[in-house]
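I am attaching a structure below and will ask some questions about it afterwards.
The complex appears here minus one protein chain, its other protein chains still in place.
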Amino acid sequence: MSLKYIDEYRDAELARRYADRIASLVTRPWKIMEACGGQTHSIVRCGIDQMLPAGVELIHGPGCPVCVTPMSTIDAAIRLASRPDVILCSFGDMLRVPGSSSDLMTVKAECGDVRICYSPLDALKVAAANPSRQVVFFAVGFETTAPANAMAAFLAKQRGLANFSMLVSQVRVPPALEAILSSETHRIDGFLAPGHVCTIMGFSEYEPLAERYRVPIVVTGFEPGDILQGLAMCIEELEAGRSRVLNQYTRAVQRQGNLAAQAMMGQVFEIAPKVWRGLGTIAHSGLRFAAPYRELDAEQRFDLGAESPEEKSGCISGLILQGLKKPVDCPEFGRGCRPERPLGATMVSSEGACAAYYRYRRPLSAAATEARHE
Amino acid sequence: MCLSVPARLVEVSNSQDALTRVGKASFGGALKEVCLAYVPEAKVGDYVLVHVGFAISIIDEEEARFVFSFLEQAGEAEEPLQ
Partner (left out) sequence: MSEPEAPSCGLPHSRPERILLAHGGGGRMMQQLIREVFVKALGAHGRAAEHDAAVFAASGPRLAFTTDSYVVKPLFFPGGDIGKLAVLGTVNDLAMSGARPLYLSLGVILEEGLAISELERIVGSIAAAARDCNVVVLTGDTKVVERGKADGIYLNTAGIGAIEHTLHIHPASVQSGDVVLLSGDVGRHGMAIMAAREGLEFETPIQSDCASLAPMVHDLLSAGIEVHCLRDLTRGGLATALNEIAATAQQSISVEEEHIPVEESVRGACEMLGLDPLYVANEGRMVIFVPPAQADQALALLRQHAHGEAAAAIGRVTAQPQGCVSLTSRIGVPRILDLLSGEQLPRIC
């Protein structure tokens, strides 16, 4: 009853051997950032950080596209979903992310037609089936999702689906890592680069970063075996004083990436500056529609306003996304901020560091105290 | 980043246009239609990584052993395996 290319990498013996290998390599403390929220989730859920020798600290990075979607974009999605002439299609992840005063789940319950889609192509089907209504797809994601979102735009234009548009919040990883590396406050020695982003983009973009900042960067997968191997490879580099870009996730990633996917992305999108929730504007870190596709941009088709809402006070997700604080450092963690009433996105997204810590890592005694009071 | 799951391709459509090529992938018996536009060489029997209904990579069977073979090496590798 095992799932191929999944269960082999969740083996307890494999994990233990990697933990032993890492322990035998380490002679000094190291701080390694895993860039991707999926890796954070796996680490916290499987307790990988608890298998490591004391000197190795894992720092959780900003690789959660749900967490970094600007609050103003969430508010825009809410305003669209509240319109009677609009069907808003979205990935499930976005439904509970807090906007300035509401979230899509609440709008869905109250008045809005909000539909969860597994794939952007499902949103195209909704548009074809509802010609008299506007269908907006909330196109969130890193480079992994960009080719799928691009295909939806390409097909919509090709088929003349005039009632289809997309609210885009696409982000790119390398500029965000560079922003972190160029900050004076960072303490990161090495990176695990996001494996599925690199499946699409390859990893040549990381080579100038590794060289300029002298940090090893290892393209890493998501299962416990992958993450432990990625850590072992990164620590080997650090102990030897090297800072190369290496590939752990060789079964899925090649240096040049997926050229067909990149071609479609290049046709539909162009690089642009982007606001990251909690981090501010990072140059070249987003994607927007290229000129031939601007007619599909929901921000142009609808009047969505241009507010800059403030985060709820007490939320430090910006510091958490940069790896400067851990969720348990936040005074509101588990008190004023919980998944049912989150202050910020990192407590709600399944990939958010705060959500991962809350779900899997609250001290058992604290969890028991809460259970008694509920 | 981004949940992508390995699945075995059990069916591939006959399509002249690579962009409209679709197939059916099996996740341990659960079948889902997947767009094959980004894996033009994929054929029935291949394992592909699926993200939001799109195959984004063909899993290399030989490289899949790397997680195990790395531990079998005695010391550091001379060249990074890329």
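Every chain is named by a letter (A and B) in the order it is written, and numbering of its residues begins at 1.
Rule of thumb we're sticking to: a contact is a pair of C-beta atoms (placed from the backbone, for glycine too) under 8 Å apart; a residue touches a chain by one contact, two chains touch by 3 or more.
Small disclaimer: the values here were computed from a predicted structure and weren't measured.
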Touching the missing chain are A, B
Selected residue (touches chain absent from view) among A:P65, A:P98, A:P216 or A:G230
A:P65
Among A:G141, A:G190 or A:G344, contact with the omitted chain is made only by A:G141
Could you pull out which residues of subunit B are in touch with the chain that's been left out?
1-3, 5, 7, 10, 24, 26-32, 50-52
Residue positions on subunit A contacting the omitted chain are 1-3, 6, 10-12, 15-16, 37-38, 44-48, 50-51, 64-66, 91-93, 95-96, 105, 116, 118, 141, 145, 224, 338-340, 349-351, 358-362, 364-365, 367-368, 371-372, 374
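The rule is short, and it goes like this: only the chains that are shown with their structure count from here on.
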Mind checking the centre-to-centre distance between subunit A and subunit B? Centres are C-alpha means, answer in whole Å.
21
Complex contact set, residues of subunit B against subunit A
1-6, 8, 18-19, 27-28, 35, 37-40, 47, 49, 51-54, 56-57, 59-61, 63-64, 66-68, 70-71, 76, 80-82
Considering only the defined contacts, which subunit A positions touch subunit B in the complex?
3-6, 8-9, 14, 17-18, 21, 35-39, 63-65, 91, 118-122, 141-142, 144-145, 147-148, 151, 154, 173, 194-197, 199-200, 225-226, 229, 232-233, 236, 240, 244-248, 250-255, 258, 260-261, 264, 351
